[in-house]
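One protein chain is absent from this view; the other protein chains keep their places.
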Amino acid sequence: MAMVCLSDFEAYAKKYLPKIAWDYFAAGADDCTTRDENILAYKRIRFRPRVLRDVSVMDIRTKILGSEISFPVGIAPTGFHQLAWPDGEKSTARAARAMNTCYIASTYSTCTLEEIAAAAPGGLRWFQLYIHRNRAASQQLVRRAEALGFQGLVLTADLPYTGKRRDDVRNGFRLPPHMKVKNLERAFEVCKMSLLDPSVTWNDIYWLRSLTRLPIIIKGILTREDAELAVRHGVQAIIVSNHGGRQVDEGPATIDALAEVVEAVRGRVEVYVDGGIRKGSDVLKALALGAKCVFIGRPALWGLAYRGEEGLQDVLRILQDEFRLSMALAG
Amino acid sequence: MAMVCLSDFEAYAKKYLPKIAWDYFAAGADDCTTRDENILAYKRIRFRPRVLRDVSVMDIRTKILGSEISFPVGIAPTGFHQLAWPDGEKSTARAARAMNTCYIASTYSTCTLEEIAAAAPGGLRWFQLYIHRNRAASQQLVRRAEALGFQGLVLTADLPYTGKRRDDVRNGFRLPPHMKVKNLERAFEVCKMSLLDPSVTWNDIYWLRSLTRLPIIIKGILTREDAELAVRHGVQAIIVSNHGGRQVDEGPATIDALAEVVEAVRGRVEVYVDGGIRKGSDVLKALALGAKCVFIGRPALWGLAYRGEEGLQDVLRILQDEFRLSMALAG
Amino acid sequence: MAMVCLSDFEAYAKKYLPKIAWDYFAAGADDCTTRDENILAYKRIRFRPRVLRDVSVMDIRTKILGSEISFPVGIAPTGFHQLAWPDGEKSTARAARAMNTCYIASTYSTCTLEEIAAAAPGGLRWFQLYIHRNRAASQQLVRRAEALGFQGLVLTADLPYTGKRRDDVRNGFRLPPHMKVKNLERAFEVCKMSLLDPSVTWNDIYWLRSLTRLPIIIKGILTREDAELAVRHGVQAIIVSNHGGRQVDEGPATIDALAEVVEAVRGRVEVYVDGGIRKGSDVLKALALGAKCVFIGRPALWGLAYRGEEGLQDVLRILQDEFRLSMALAG
Partner (left out) sequence: MAMVCLSDFEAYAKKYLPKIAWDYFAAGADDCTTRDENILAYKRIRFRPRVLRDVSVMDIRTKILGSEISFPVGIAPTGFHQLAWPDGEKSTARAARAMNTCYIASTYSTCTLEEIAAAAPGGLRWFQLYIHRNRAASQQLVRRAEALGFQGLVLTADLPYTGKRRDDVRNGFRLPPHMKVKNLERAFEVCKMSLLDPSVTWNDIYWLRSLTRLPIIIKGILTREDAELAVRHGVQAIIVSNHGGRQVDEGPATIDALAEVVEAVRGRVEVYVDGGIRKGSDVLKALALGAKCVFIGRPALWGLAYRGEEGLQDVLRILQDEFRLSMALAG
């Protein structure tokens, strides 16, 4: 089977992953409307192709928060990579470094931050965190990440409670016994989502700011009002995200929300977007609408499921080739 | 089979109810366009999710016409509950009381008002009525309901004649011999829809007013013009309803008509809506568009069909959980 | 099989008619887009239902060009009724008279005008004609119709050439040997569509006018420009029609063109519409948009195919009942 486009990896993962893992990665909230809308919205955006421009040399490198990456596609934070590949987040870290891009490691990793850092020394990595009821635990995680050379803190803002993903409920989803949410083992006796603090507000950004010198990137913004609040509370960057359609169903597609956020922000902070990226032309559309970079979630997992770090590199390489070609053809 | 969302109850009911009963409950007028549109219209309404708000404590109780209910979802009037569960409306009454919400008992119940009242003493109940050619009969029903502690009168305004529900015609739908429209047994020798009076007009509201001290809620309003007339004729509340798409086909979805009615009413009376509620997020949308409360029709019947009063409680509990989660996630 | 709505007759006809006959009646030009659009366009039009109006007595009779009919639905001209039922147009004439409505007999009938007139003496009938290259032949047809008591002349304006109906080409459609286009036998040695004169223009209305005292109804108008021309050339009525989608594909649905024509005409002549009527509510929509009456084509043929004149009466009776119910429920 030739892997020609990202859908090929999706088909592979659907076929070969255990159903409970596939369902978990694929899950959307409620009717999965927003999950699917993330993709459909890209299709509604049309190019105006220009011709006869010299496209013999193209530079697709970019910088995010000052760090250069080989092309404007990073790895979004997703949990439980060992469900996709035995080496889990270690493979993800290696693939990201090999492709010279940024990997946002999730709090809900099945490898520790230390293992991730050791797997690919020198790679550009950010750490995604939730704020827990036990603030000391969150604080400890931040300090660990900073000490390990992670270069950004991504605060996920859209998960005061977990969205209702019906298949996970039906499957009674839980990690297999041999996998653990290792980052939290040190801090908590038990790992439960309910450790998340639903009373978190914008003021907690200031608290987070006080803990670390790392730039703070806020993830989960979908409106101009919240974008303005984010800027005012001093974040360094925004990821326009709806958590892959796993939290609020029937909200906007991220690519549709992007323009609103970019306009509100007026260049004061960098804006990224995740959700629904399936082709190089999607990347180009996001950039044309004002994103500095995009992040991929599920496609990274499909790449892992296909062949670990090599599979993820395949995914990134295809996106890179498609992105370059789209730039050339669209003029 | 895990019951995770209301569609699961629908699937169960479709599988296990006798076809003639399923068809009767599912029926829509003509091409069923409006029945289906009630649901599709909710999907077209999109949230603008806000983040980082303190959602650790949420109060979802509300009051309708002065009575507190545990959350803004009541039971709409539907007929013939014994078709769904042997105990019929008695189970419905018990489930509504258990969940501390309002049950609108239909004239076309298969239990008497007295049986319903006795099944769940102290529950909040309204009585739905049609005006019959024999006004004395209608008068008697009103007085019985009032005497039994029903706290509101719901006048259905959209059924001068019964809509054309093709499957019911094909099935030759009629109640099985052991079921009866018991409320009407005392008043009429035979029970026929043609006892309904198609010459009823707005002036009959005054007549109804003269019979009772109960608040009058008018059900079946879809336009600003009729909303204005309802207010002027002194009703206490309006239920925006198209009778579940069983009367006029190709009219508006109720959620689309709601905004128009709310605007016309300008807060002078309470406005509720029924039709198409399938998820907690639908409830939130209806409230965001100005409804004080919503009522569910078919989903209540599916709950009954699944496991009587327990099944209906399951349905209400799922809606309640989903509604609370939607509020939290949408900020 | 209970015949509950017009679709039931369609299903019957599709099942029991010879394929070549079904295909001929069902045919649309090219991709059949306009044929199907005629129906879809009705579905896009929505009612604003009003309630609590006295609908106990409704008068659904109307007058077209001064003649009273029992309800505003007549029989549009269609050819070759013997393909649907052995007695052909004689059955059609009898059913129309029984239901007290108007039947427009086609030039391409398989019974003569004389047979049609004799089958149902006293019925309200109009005669549909094309203008042939041999004007004397057309003149003779007009005089025959007038002498036989036909009370209107319907000039079809949209068939300078026959549209491309692919299935008819594939089937090599032609009448079976025992059927004939009898009206043309006297006038022509052979019956070929190519006898139609593609050079006919508006001036030929004057010529037609000079031949007869009968009112002239022009059929096939879809634009305000042509509606204005029709009025100026002295026709008595207009049928907004696209020939059931059998001539120009990808033109407007008739119900969409109706408003434009009604507005242009400003009440100077009566306006009717055909194409896509499948339910009583469609009739109500057409009337609400300004039509004085509608005409049904294919549904009449399905009625004939089901059970000759009785079947056609069934079709008309269902439409009548549905129309009356729609009026009551829409207020």
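For the reader, a short list of remarks on this structure follows.
Letters A, B and C name the chains as they come in the text, with residue numbers starting at 1 for each one.
Everything below uses one rule, namely that a residue touches a chain if its C-beta (ideal position, glycine included) is under 8 Å from a C-beta of that chain, and two chains touch if they have at least 3 such contacts.
Bear in mind that the values here come from a model prediction, so they are computed numbers and not experimental data.
Among the chains on display, the ones the left-out chain touches in the entire complex are A, C. When the missing chain is restored to the complex, the residue among C:70, C:140 or C:223 that touches it is C:223. In the complete complex, the hidden chain is touched by one of C:54, C:115, C:146 or C:197, namely C:197. Which of C:242, C:281, C:313 or C:326 touches the hidden chain is settled by the complete complex: it is C:242.
As for the chain not pictured, it touches subunit A at residues 2, 4-5, 43, 45-56, 279, 281, 322, 325-326, 328-330. Within the complete assembly, residues 29-31, 33, 157-158, 160-161, 163-164, 166, 169-170, 197-202, 204-205, 220-223, 225-226, 229, 242, 247-252 of subunit C touch the chain that is not shown.
In the analysis below, only the chains that are shown with their structure count from here on.
Per-chain Cα centroids separate subunit A from subunit B by 44 Å.
Per-chain CA centroids place subunit A at a distance of 62 Å from subunit C.
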